[in-house]
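One protein chain omitted, others in place.
Naming follows writing order (A and B), and every chain is counted from residue 1.
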Amino acid sequence: MDRNQFIKWIESPGKMAHKYSLHAVYFSTGCGIIEVPPSITARWDAERFGVIPTATPRHANLFLITGYVSLKTLRAIIRTYEQMPEPKFTVGFGSCPINGGMYYDSYNTIKHLDRYMPIDGYIAGCMPRPEAIFIAVTHLWTLIDKDMADGYKRYRKYYAQYRANQERVLGRLEWPPLFPLEKVHEASA
Amino acid sequence: MRILWFILSPLIALAVGLFFLGLARKFLARTQWRYGPPIYQPLIDILRFFTQKSVSHGAVFDLGVILSLAGSFIVVLFLPFGGICPLQSSGGLLVILYMMLLAPLGLALTAGEAANPNSSIGVSRMFTLALGYEVPLLLVVLAVMARYDTISIVEIVAAQREGVSNLATFPLVLAGIAYIMILPALLGLRPFDVMQAPQEISSGPLAELGGRYLALAQLQHAVNMFIVVSLFVNLMWGGSSNVLIFLLKMIAVLLFVLWINASFPRLRIDQAIRYLWRWPTLIAFLGLLLVEVMRK
Partner (left out) sequence: MKHPLEVRLASVFKDIRTGPGPDGRLAVAAPAESVVPVLTFLKEDGFDFLQLVSCVDWIREDQIEVVYLLSKYVPAGGEAEAGVTGIVLKTRVPRAEPVLATSIHVFPVAEPYEREMHELFGVTFEGHPRLIPLLLEREYKIPPFRKDFDTRKYCEDFFGSVPPVGEKK
């Protein structure tokens, strides 16, 4: 470990710990999940980076949206995302979370995922190769270092707008608001 | 001076346990022909868990995890580690045996309060597995206690030091074999890791633990590894008066168990109980008979 790293560990151990221990929720969103098992097994070993899949959202701080998001999946994704403890980061894989991708004119998939839940970064491709996944992980490290990976803070700040968008698209939501809506309304108005 | 050892001993157990956790992940990775995380990765994980904002499900939820960690720390005070043993009272082995069950009990309290069906299934499997390995374990410990006519673990370690190369003397060989056969079940490693199966029941009792509580549960897991391996080395491999040699013996036992962990798939809970109550129990019972026969 060079001296620069050592000082970072002493100054902000929480941030460094979040960098090197990114546990991903093993949620298979769309067709892109096919690229995740190769990257966590022996050939492209993701455990070197500290990235391992976890079974429950309560243990995780990374959420990979690996493909198209249909309306039913969006319901499950939002419930899973809200169960994760903060700080948490989301990464959109492929072109479908960016602008709808291959399903840009489908009546049942959403086009811009950023309007329903906060995303810290996207990886272009259809699907990105495991090497691209690792480059994305190192980019996420840089973002965490510079305090720019603040998706969860945006979710808290603009929660009224996010929830309005979710209700507009999904109809009735069965779960209560995660943050009290009146207080957040004042903050973002 | 004793007070200092009261505080240092659990901390040493924690450090050694965390090292064992990292060693486990590194060993598993290397057997799978990949590199794996650095050895200090469990430290980073636990630090990250502590900085996350967790969700609590009530007072019993908080206290259960603390109870399990406290139970494990108390057991550490009774176990000799090299020459260190803060509580050398005469009832050592019996106290260790029943305090070892505080840890699953605390975890069960937490998981029960979490109201997640996966947690409940995990808790039932955990207690069933405990029922499974307690029977041969008690027979093995009975054999050791009968051999040396004492229930103090320090006296057992001292008596074994006179044996040849500190291995348990001949009448205890059957008990030793039975103990090795149930060691993965005590540690919660494959083929007996059905309690915390991520693919089947979403990590079982740990499913609803996040943030601080998960950090405490991981710490308890680390201390539990230390307790089980050092109990084996004390009872069957003569302990040691030197801390370094004791550590080396522990690492040897741990590597053997990790080798089994890396090679075997997971047994179902009924298969596990059928195995634990058949051959290890039989061999432990024969070992007890052998000790009694050779006593004359």
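Definition applied: a residue touches a chain if its C-beta (ideal position, glycine included) is under 8 Å from a C-beta of that chain, and two chains touch if they have at least 3 such contacts.
The shown structure was predicted, so the numbers you read here are calculated from the model rather than taken from an experiment.
Novice: Counting the whole assembly, list the visible chains that the omitted chain makes contact with.
Specialist: Within the full complex, the chain left out of view touches A.
Novice: Which is it among A:26, A:68 or A:162 that touches the chain not included here?
Specialist: Spelled out, the listed residue whose C-beta touches the missing chain is A:162.
Novice: Pick out the residues on chain A that sit against the missing chain.
Specialist: 70-72, 75, 100, 104-108, 110-112, 114-116, 118, 154, 158, 161-162, 165, 168-171, 188-189
By our rule, only the chains that are shown with their structure count from here on.
Novice: Just give me the whole-number Å value for how far the CA centre of chain A lies from that of chain B.
Specialist: Comparing mean C-alpha positions, chain B is 36 Å from chain A.
Novice: Which stretch or stretches of chain B touch chain A in the complex?
Specialist: Its residues touching chain A are 25, 29, 32-37, 41, 44-45, 47-48, 51-55, 118, 198-199, 202-203, 206-211, 214.
Novice: Provide the residue numbers of chain A that touch chain B in the complex, in ascending order.
Specialist: 13-14, 16-18, 20-21, 23, 26, 41-43, 45, 47-48, 50, 53-56, 58-59, 61, 85-87
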